[in-house]
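A single protein chain has been omitted from the complex, and every remaining protein chain is retained in its original position.
Chain lettering (A, B and C) follows the sequence in which the chains are written, and residue indices restart at 1 in each chain.
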Amino acid sequence: MIVNFKTYSEASGTKALALSKILEGVQRETGIQVIVAAQTSDLFPLSQHVEIPVYAQHVDPQPQGGHTGHIAPEAVKESGARGTLLNHSERRLELATLEECVRRTGVVGLTSVVCANNVATAAACAAFEPDIVAVEPPELIGTGRAVSKAKPEVVTDAVARIRDINKKVVILCGAGISEAHDASSALNLGAQGILVSSAVVKATDQRKVALDMAREMSRFT
Amino acid sequence: MIVNFKTYSEASGTKALALSKILEGVQRETGIQVIVAAQTSDLFPLSQHVEIPVYAQHVDPQPQGGHTGHIAPEAVKESGARGTLLNHSERRLELATLEECVRRTGVVGLTSVVCANNVATAAACAAFEPDIVAVEPPELIGTGRAVSKAKPEVVTDAVARIRDINKKVVILCGAGISEAHDASSALNLGAQGILVSSAVVKATDQRKVALDMAREMSRFT
Amino acid sequence: MIVNFKTYSEASGTKALALSKILEGVQRETGIQVIVAAQTSDLFPLSQHVEIPVYAQHVDPQPQGGHTGHIAPEAVKESGARGTLLNHSERRLELATLEECVRRTGVVGLTSVVCANNVATAAACAAFEPDIVAVEPPELIGTGRAVSKAKPEVVTDAVARIRDINKKVVILCGAGISEAHDASSALNLGAQGILVSSAVVKATDQRKVALDMAREMSRFT
Partner (left out) sequence: MIVNFKTYSEASGTKALALSKILEGVQRETGIQVIVAAQTSDLFPLSQHVEIPVYAQHVDPQPQGGHTGHIAPEAVKESGARGTLLNHSERRLELATLEECVRRTGVVGLTSVVCANNVATAAACAAFEPDIVAVEPPELIGTGRAVSKAKPEVVTDAVARIRDINKKVVILCGAGISEAHDASSALNLGAQGILVSSAVVKATDQRKVALDMAREMSRFT
């Protein structure tokens, strides 16, 4: 279970730390691995203060050097982060850049989570042999209508096509996941985990929402 | 004097902190204001540990929210940074985005340093009323041939055209500045400060190079 | 008066030719200069068959050579076009690229029409010394609420700030212009012409809408 903090004010700076602490507790209670994908400027403080893995939301492929304003995979690694999202619908990459980023994160020792917006791009991403592929139809992001309910065939088709190309990659699904039940139905459809954001980050009771999802997932396994 | 750390390994993570400490010392010794422009992931730790201003190298204009992988001005501010470079030749922005970034950094309370690649773009940038305009011909960046020597007319023309449009903006110049003398000749041509990178960051004796430049500048004022 | 054909099906291929012929008639009847900004693939056939100027909607700055998929200013010129829009809100350019495009179109002999989304960017564009600046707030494009009515201060402020920087550039305004009266009120506010699109292109009676606008403009002058 990856919780994407995006650039929400509710998951930025000191609030990012508070939410990460909550999610650390959820992992402890349920045994479900919880990962936070935080803003670049929060990677260092979060990595210092929580034990669950902290991931970046994006890295650039450029090697360290004269690349003002870019996010070097090495710098993300040095900050204490252990992985990164790549190609999220809100931060799309060129095909060739994405392939390079997957290779570079592997070299640097970061776990790569490549996001795909539909079945065909999920299959394409699997060809890059990242650690994780996350299927997220952007038209459902933030809607509260979970992909596992609204478009279950996207999940099952993506799993089938990814598995034709790549036997090992971990498959997550996301977009619109808002209730505990959405999480377990995602697993039922063949996903191995979920990518969730506003449902947790913007909840009045962040702990309860995350805990319910994680419990539902732990029941499944 | 702004020292741009780019994504150089010599100015990343713990080395970024060491170099910032050195530059803090240079400011103390010479009275010349020294600012470091650091990688996003280093903004928090540097701001915690040095008293000289820490700037970002880039921000995105999107408001806080569903913008995975972007660098929100608010997050940069929260990390302790006090300003940001914008539109560096290695991280160019669309005209409309740049104008929005200048406005947004103003609202958030970050000092804006807009980089321009030639005289005409420097004039255009001045129309956005940023705090600082830095003129840097990209063809000289990293060459060791200082703009103030190789193309002095770029500095004088930029100063003239910027002043026609904007009386208040602080004007820096950069690109190829590698010796102490380059710094003072930049001031002689009408610049109010310099933007320097590899000459300091990649120096065997970082302190000596920075100190010599700052001393030369302090003599000038 | 520039009519932007965008990629509307009503102004593409043979329909682009029919509409251009209509607009040629409008120019003849009213004496108001009418220019069409057509899709790249239509530049050649339109230039062959109508006498009013045909402009492109975008060019890239790359010199002729190994630049697959780009639109070279030289190729646009060779196709018979006489100018080009640049930096339209639907096709924004990086600041440095825009400045280069303005210079390159000048060298090649194309008239440059730089679009700006607000007052500050209009002032910045004027610093590049293009032939024409067109001010178009994107939030009004296609709304039917004319900039000259909904935000008259955008036009007057843009005219004032542009004139501070550049005495010669021709100033157009656009966005939401849908009635003849919008055209004359634009001129009243200090614009020297208008940039119009859907109001003409998608009209049931394209000729009538364009003719009414042109007549209103000719009455003004």
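Observations on the structure shown:
Following the convention adopted for this analysis, contacts are C-beta pairs under 8 Å (C-beta built on N, C-alpha and C of every residue); 3 or more make two chains touch, one makes a residue touch a chain.
None of the values given here were measured: they were computed from a predicted structure.
Counting contacts over the entire complex, the absent chain touches A, C. The residue touching the chain not shown here, chosen from A:Ala38, A:Val54 or A:Leu98, is A:Leu98. Contact with the omitted chain, checked across C:Glu29, C:Glu78 or C:Glu153, is made by C:Glu78.
Of the residues in chain C, those that touch the hidden partner chain are 4, 6-9, 12-14, 37, 39-45, 57-58, 62, 64-72, 74-76, 78-79, 81, 85, 88-91, 141-142, 197-198. For chain A, the list of residues touching the undisplayed chain reads 87, 89, 92-99, 116-118, 120-121, 123-129, 161, 164-165.
Here is the rule we use: only the chains that are shown with their structure count from here on.
Minimum number of contact steps separating chain A from chain C: 2. Geometrically, the chain at the heart of the complex, using CA-atom means, is B. In terms of their C-alpha centroids, the spacing between chain A and chain C amounts to 44 Å. Averaging C-alpha coordinates per chain places the centre of chain A 34 Å away from that of chain B. Rounded to a whole number, the gap between the C-alpha centres of chain B and chain C is 37 angstrom. Among all residues of chain A, none touch two or more other chains.
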